[in-house]
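Every protein chain of the complex appears in place save one, which is left out.
For clarity, chains are labelled A and B in written order, and residue numbers in each chain start from 1.
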Amino acid sequence: MPLLEVDRLASFYGDFQALFDVTLAVDEGETVAVIGANGAGKSTLLRTVAGLQDRATGTVAFDGRPLDGVPTHRRLGLGIAMVPEGRRIFPSLTVEENLKVGVVRGRPGRWDLASVLELFGALADKRGRPGSLLSGGEQQMLAIGRALMANPRLLLLDEVSLGLAPLVVRRIYETLPEICGAGATVVVVEQDVGQALAGADRVYCLLEGRVALHGRPADLTREQITDAYFGLGGPGGSSLAPRSNP
Amino acid sequence: MTWVNVVTQGILLGGLYALFATGLSLMFGVMRLVNLAHGDLSIVAAFLALAIVDGTGLNPLWTLLVVVPAMAGLGYLLQRGLLNFALRGDDPLPPVLVTFGLSIILQNLLLEVFSADSQGLDAGRVENASVRLSDGLAVGWFPLLTLVTAVAVLTGLQLLLSRTQLGRSFRATSDDPEAASLVGLDHRHVFAMATAIALATVAVAGLFLGVRTTFTPSIGPTRLIFAFEAVIIGGLGSIWGTLAGGLVLGVAQALGAQFSPGWGVLAGHLVFLAVLAFRPTGLLGRKVPA
Partner (left out) sequence: MTEGSGEPQGGAPVKQAPEAVAPAQLRVQRATLSSRIGLAVGVAVVVVLALGPLWALDSVLRTLISFLTLLALAQMWNLLAGYAGLVSIGQQAYVGLGAYALLLFADTLGLPLLVSVLVAGVVGTLVALPTALLAFRLRGGYFAIGTWVIAEVYRLVITNVSQLGGGSGLTLRAASAFDRTTRLFLTYELALAVGVGAVAVTYLLLRRRLGLALTAVRDSEQSAQSLGVPVFRAKLVAYLVAAFGCSLAGAVIYLNLLRVQPEAAFSVNWTAFMIFIVLIGGVGTIEGPIIGTIVFFVLQETLSGYGAWYLVLLGAVAVLVTLLARRGLWGLVADRTGWSLFPVQRRLEER
């Protein structure tokens, strides 16, 4: 049984519908990448799984159990942790406090203060520094570390490469195998398609709120991905009607 | 020497104001809520103490053991049962209107239950005892106790915020409520804990007020105004600013009253307006009151 099952999900911001009829599944231990252009609904998908969306229809099931009505703060205890878009570490808390604040509902496991600081060596010297004084890359590492402190079974990463230098992004992605090796299932939303395809077992491509393409990176051609990404017509590509403007 | 005496009395008065301001400042810091019923809640505590004293004959200071936890519990319930609902969404109207309505309800309930008569809490010899600091300078033991208590409460709050998980929850939720929920913090509970602590401090303030002077059901709003002025003068976002603000307000009022009895409170208001006009961030504040 898949660890995460999303079935016919529709998600709204007020009256605006951002996701239409999205169905996907993630098996335990997999790394799944979700790609798509701006506004495709990638972040909305993760937010809905994390419970942050006000209104959504369809089902999200975690480990067989539907998450309807489970408030966000309780999902951490179930094993779902999200690293939100834009890092959103707590600026007035220090690095150490940022990490410690997340252990309210954590589960036992490999990750604790010492092991997280070991994973992200750059943060170890800055334990006492307030979050607001960290660089973008350090904040991203801190945000991931904060999520890890709860020893999640499912880790949702939303656009970790946004606004960061390529070197920093690579270094962050280098820690992924260790995170997965410790048993986490990872869903990563990425604008950087190359990075996403390189590390993922499977990939979903979203276009304007729907799944346009999915499969193993090795099985998909560059043409197929481009088509699905930009919503272009053509044989053997996207499942959507052609549009004049992506 | 008179001026030293006046300033000293002002500082001691300021201790009481700082105590009042603590809860208001905490609630605003954690959840951006200005509780307009803040002053009235302190009077509720005073009347609660009065009821216990009338029933048992205990010294009012002993009633702290009951009144403080009771008010803390009331604060938790109030936040979860009422105020959390006023905070949903970004509309600035509901929190102001709900707490204003609450203020009116509390004042008039107290009026109906206890009448408009002036009441006092009699703490016995403690009230009038004084400590001689030097030639010509004697300070009341009770006002000194009030100042010491204010400093203790503020220190305790500072430690809570910086060393405990609850304090981290407060600061995290204050920084970013949505991210806080992602790390497992239930903002409804966090807010309610903040209100519980705020009301605990306000209970102490109300009780000390009741011992120091007489009180009626309708003096709540003035307490709110003084607490608010202390917070603004001291500066938002700073615990020690709250103490500084209280002290400055107390001294201003004491000096003003020397000038002419009716001018005491007015002098405090004018200092507040001056701070607002020339230094909106307050003495120690880090943010503009927006």
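Annotations for the structure displayed:
In this text, contacts are C-beta pairs under 8 Å (C-beta built on N, C-alpha and C of every residue); 3 or more make two chains touch, one makes a residue touch a chain.
Just so you know, these numbers come straight off a predicted model, no measurement behind them.
Here the missing chain is touched by one residue of B:Pro92, B:Gly124 or B:Gly156, and it is B:Pro92. What chain B contributes to its contact with the hidden chain is residues 28, 32-36, 82, 85-86, 92-105, 107-109, 111-112, 221, 224-225, 228-229, 232, 260, 262-263, 265-266, 269-270, 272-273, 276-277, 280, 288-290.
We adopt the following convention: only the chains that are shown with their structure count from here on.
For this pair, chain A with chain B, the centres built from the Cα atoms lie 44 Å apart. Here chain B touches chain A in the complex through residues 165, 168-169, 171-172, 174-176, 178-187, going by the rule given at the top.
Those residues of chain A whose C-beta lies close enough to touch chain B in the complex are 50-52, 71-74, 76-77, 81-82, 84, 88-93, 97, 100-102, 104-106, 146-147, 150.
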